[in-house]
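Please read through the structure below; I'll follow up with questions.
All protein chains but one are shown in place.
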Amino acid sequence: MAAKLRFVRHSPLPGFRLSLGATLLWLCVLVLIPIGALVLRASEVGPVGIAEIALQPRVFAALRLSFSLSLAAAAFNVVLGGIVAWVLTRYEFPGRKFFDAAVDLPFALPTAVAGIALTAIYAPNGWIGGPLATLGVKVAFAPLGIFVALIFIGLPFVVRTVEPVLADLDFEMEEASATLSAHRFRTILLVIVPSLIHALLTGFVLAFARAVGEYGSVVFIAGNIPFVSEIAPLLVVVRLEEFDVPGATTVAVVMLALSFFMLLAVNSLRAWIGRRLGHAFV
Amino acid sequence: MELRIRGLHKVFGHSPALRGIDLDIASGELLGLLGPSGSGKTTLLRTIAGLESPTAGQIFFGGEDASVRSVQDRRVGFVFQSYALFRHMTVADNIAYGLQVRPRRARPPTAIIRKRVDDLLDMMQLAGFADRYPAQLSGGQRQRVAFARALAVEPRVLLLDEPFGALDAQVRKDLRRWLREIHERTGHTTVFVTHDQDEALELSDRVAVLNRGRIEQIASPDEVYERPATPFVFGFIGHSNQVDVTVAQGRARFAGVDIGAAGNGIPCGKGHAFFRPQHATLRGGDSSALRGAVRSIRRVTALWHAEIVLADGRTMVEVGVPEGAPFTEGDPVSIDVHCYRVFAAATG
Partner (left out) sequence: MLSSKVIIEPMRRDRDAICESPPARRALIAFSVVILVLFLFVPLAAVFTEALRKGFPAYLSAIVAPDALAAMILTLTVAAICVPVNVVFGIAAAWAIARFEFRCKRLLETLIDLPFSVPPVVAGLAFVLLFGANGYFGVWLDRHGIEVIFALPGILLATTFVTFPFVARELIPLMQQQGSDDEQAALTLGASPLRIFLTVTLPNIKWGLLYGVLLCNARAMGEFGAVAVVSGHVRGATNTLPLHIEALYQDYDLVGAFAVASLLALLALVTLIAKTALEWRFAGDLAAQRRH
């Protein structure tokens, strides 16, 4: 009892032990133990073994492909999503509410459905892939296709993160900038965008994290040719099918570790920016 | 830089905010725009700045028609009620902003910009704050940075939108004094908006009283207080009493009794008589024409006011009484009004 009193502030409400206990139990069984198994298995491979496997050409190529395309797609989404968020927040036009609601579609659509749909569109005989093929651009079954799929799934993250911040933006700052003789483009560059950097970075992080681990949307359009268009999650599956558990575990753990460190770096940047602006991120 | 405004109209959607404003502002003048919410004072200020485009009318800066110029080209300094400082920039960068966004040809060298920023910081008593961020400043400090930012571009006109509205009473008082000093030092033509009468009367060279999109009176603070031109101004500035009277043959009558001359040019019919509590004295009995009974006596900041119900049983007036006056509730009294003004009742 005494220990519990130090751990939790006293409250008249019932059910603390029950709810916390259930939560912890569920968390352990469903999340911690599986992740623990992953970590344990990776430690059995050992750091040397992990390094060896990670540096195998095929593995290295898959990791490099996944991370570089995820970064690129997330960066692209920051620009694209920023513009879309701007238009949806600032302008009135017929169907605006409809388009605003539609932005969530990649969230709601199962990844496999998105995967085959994107493949159909960008294949050499598809609606968009066809005309592009005559120009010599191959989208489906090439890294470019992966890039397009990652943009699809990442766009809502940026738009939804930026929209509320944009809506809360103090319009008087823009007016002040205008009275100080700055023309619109300058105001956007010097006043509005810096105010949005924190939200844009957040959207970037979310889009990137999702893109790195994305499987269903990508695996159909990618072509999956080792060294060329094979993403890291697919490699995990391939290794499992070959009964190469250490190999699969290594790729998985390296993916997690790399993502973790990148997220840590970007989140530190976000926190630093947040501190510089005081408690108001806007 | 003198300002001339001719026939300014502004309509938002279907609601008119400005209904024909004509205004001349002398160079170096400190003009206060005073009025209740919705009177159009902020709209007028913003239209001068170019933040709103008028529906009709013109604005002249000096001899030049400014209505054709965008806000960026008008070279006005605008200080917002909420300061609108750029939160992601330091104080120095905020102040330097107006100079740094100029195209390369028109931009002063960095050293000159730096010097100007430092000079302004000194003037604002914010030396040493150059590298702070707005989030680290108090309200009063932020407001002074906003001022400095507006002054840095050497504006032709300085426009202040309720500059002290968001601050504590004490800070407000200090800043009012400080604003007067700055104005005397720099000599910019300044227009400021306020709903606080004390501020308008204390600071302005002239006060423009606005009501529902029109200027009711524009005159010196003394003039506006002692010789209000319209019923609205009389009622809006300071304490006042309004007594509805009938005007006939140049005399005003209340509850059947002749209470005094109505003044020149007041047409016969309904009218309003206005007087201030301190321009009337209470006497016992029924020695004067205006009679009533004491309702209550209460303190209004430094003074005591007696609330009197007049003979018609409905009209209530307040009259100043000296402390310790021998009146209590229910006493019948007479009111001697030394100074009053009769206006014709508005016809619709």
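For reference, chains read A and B in written order, and residue numbers begin at 1 within each chain.
Throughout what follows, contacts are C-beta pairs under 8 Å (C-beta built on N, C-alpha and C of every residue); 3 or more make two chains touch, one makes a residue touch a chain.
None of these values were measured; they are calculated from a predicted model.
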| item | value |
| --- | --- |
| Identified contact with the non-displayed chain, of B:Ile21, B:Val71 or B:Val224 | B:Val71 |
| On chain A, residues whose C-beta touches the chain left out of the figure | 7-9, 11-16, 18-20, 22-23, 26-27, 30-35, 37-38, 40-41, 80, 83-84, 86-91, 93, 99-118, 120-121, 126-128, 151-152, 155-157, 159-161, 163-164, 167, 171, 174-175, 178, 184, 187, 202, 205-206, 209, 212-216, 220, 233-234, 236-237, 240, 245, 248-249, 252, 255-256, 259-260, 263, 281 |
| Residue ranges of chain B at the interface with the undisplayed chain | 12, 17, 43, 46, 50-53, 70-71 |
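In the analysis below, only the chains that are shown with their structure count from here on.
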| item | value |
| --- | --- |
| Distance from the mean Cα position of chain B to that of chain A, given in whole angstrom | 54 |
| In the complex with chain A, residue positions of chain B that touch it | 49-51, 71-78, 80, 82, 84-89, 97-98, 101-102, 133-136, 149-150, 153 |
| Chain B contact footprint on chain A (complex, rising order) | 170, 172-173, 175-183, 186, 190-191, 194-195, 197, 276-280, 282 |
